[in-house]
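With one protein chain removed, the remaining protein chains of the complex are shown where they sit.
Up next is chain A:
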Amino acid sequence: MVTGGTVGFMGLRSEPETAGVIRIGVLDNDPFALDAMCAMIAAMSRDFRIVWSTGSPAVAIEHCHNAHTRPDVLVLDMALGGITGADVCRRIRRRTSEVGVICVTSYSTDAYRDEAIKAGVQGLLAKEQLKTDIADAVRRAAVGKPTAAQASLGFHDAASAHALLSGTVPARMSDDMKDSLSAREKDILRLYAQRLTTDEIAARLGITKGSVFTYVHRAAEKFGVASRREVLEACARYDLL
């Protein structure tokens, strides 16, 4: 029995693997939608095995990283209560190319497409068309590739998306990035890189903690990342400070 927030373990890697079985994990914060999606996907083909389903993004990410519970394909909803499916996918894709990711949405696919592509998703499907599209998409995603239709819209395969996100692309991007950080933002990030705390930085520069947050937040938006650590990583990678 799976409900939002809890995980049902229905098949761990320790079981003998039947050839051709595709292990699938499902993430949706709406418990009814989660049940419905699991049922539908499992019914699509005998090769499809749902190994876990959850309503929690944290659980899904952790399971994708853990070798025991890692699925071949992750199917997730784009809207997860304030956290986007793209964000979840990006965090997974940054670290590994071994999990194919398919996103579904009940809203317009156009609105989310760019974000999904950048996050390294292999396909974005509309919920109304799930029955027709999902089987093919899952099979292709299990080998890390988008379907032909999705590829034509711009979706990458898992391996190249992973390469893009983990920063092995050479510093051609740094020229664009270098000028986009303001002097103040660079100062603050440099101080963070020297491991000062937020209080110390605010005191040293004579500004409020709120202003320090705002600068970091703006820098994060420029890089398209969320956390301070990612900003510092990006700065280190492109040698911006």
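Assume a contact is a pair of C-beta atoms (placed from the backbone, for glycine too) under 8 Å apart; a residue touches a chain by one contact, two chains touch by 3 or more; residues count from 1.
By our rule, contacts and distances are computed from a predicted model.
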| item | value |
| --- | --- |
| Per UniProt record, name of the chain withheld from view ["histidine kinase", "Ion-translocating oxidoreductase complex subunit E", "Stage V sporulation protein AD" or "Rod shape-determining protein MreD"] | "histidine kinase" |
| Contacting the left-out chain in the complete assembly, out of A:37, A:88 or A:191 | A:88 |
| Which residue of A:80, A:104, A:124 or A:181 touches the chain not shown here | A:80 |
| Sites on chain A contacted by the missing partner chain, in the whole complex | 5-7, 9, 29, 55-59, 61-63, 65-66, 69, 80-83, 87-88, 91, 195, 197-198, 208-210, 212-214, 216-217, 226-229 |
